[in-house]
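Missing here is one protein chain; the remaining ones are kept as they sit in the complex.
The block that comes next holds chain A.
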Amino acid sequence: MSEIAKSEKAIDMIGVNKWYGSLQVLKGINLNVARGEHIVLCGPSGSGKSTLIRCINHLEEIQEGTIFVNGTQLSQSGANADHIRRDVGMVFQQFNLFPHLTVLENCMLAQRRVRKVSVAEAREKAMRHLERVHIAEQALKYPAQLSGGQQQRVAIARALCMDPKIMLFDEPTSALDPEMVKEVLDTMISLADDGITMICVTHEMGFARAVAHRVIFMDRGEIIESAEPAAFFGNPSHERTRAFLSQILDH
């Protein structure tokens, strides 16, 4: 596990409240993530995990509270969302690769349109990251021609091509067949080893033990527990955490 510099904040969420209509899905969220820190976020379905990480790159709006990303405050209207998103990569449960573009083009599009780099430079960087996730030989294939695990590794490479300082993962292995989970987790572990800041929604507790500095448990829109993996799994302090852990560790 890499060392983290506690003094520098990558993400700071202060008193964040969010509603869908009358349903409050985030309740007084205070979350502080240091640069290089790896956080695993878990909790029952509907507890607000996706909503929480999607607020960080403003895919969701918040109604109350403040969010700082690398020291920049995210404006409520989302006016500086594009600016924030330059530093924040996201990987989705459903991969969300662009079906009409090859693997290589998937990795080049945003570099070209957002970073405005040359074709040669974009291709070079795309190939570098595809090699890193061990999929360079598939560069000219289309997403539909790849397995789920391969698609998810491409999605990780695509995000890395934007040089993010923070990576958000929303259940990156939940849509995968069991035999493909490992290849994606291994990719994420190697990313973690390189010291990138990472928030990962997952129920892969082996992954949490291997790379997380902190495991956070959410329930009904609230952060219930936040602890180092050893303490979190060995001696959870809340009843709800214990109940949840016994459920997911059972199978």
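Note that a residue touches a chain if its C-beta (ideal position, glycine included) is under 8 Å from a C-beta of that chain, and two chains touch if they have at least 3 such contacts; residues count from 1.
Just so we're on the same page, contacts and distances are computed from a predicted model.
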Hidden subunit of the complex - UniProt protein name among "Hydrogenase nickel incorporation protein HypB", "Amino acid ABC transporter permease", "2-oxoacid:ferredoxin oxidoreductase subunit beta" or "Alpha-D-ribose 1-methylphosphonate 5-phosphate C-P lyase": "Amino acid ABC transporter permease"
Candidate in contact with the missing chain, chosen from A:30, A:94 or A:246: A:94
Sole residue of A:85, A:129 or A:203 that reaches the chain not shown, by the stated touch rule: A:85
Contacts of chain A with the absent chain, listed as residue ranges: 57, 59, 81-82, 85-86, 88-90, 92, 94, 96-101, 109-110, 113-114, 142, 144-145, 158-159, 162
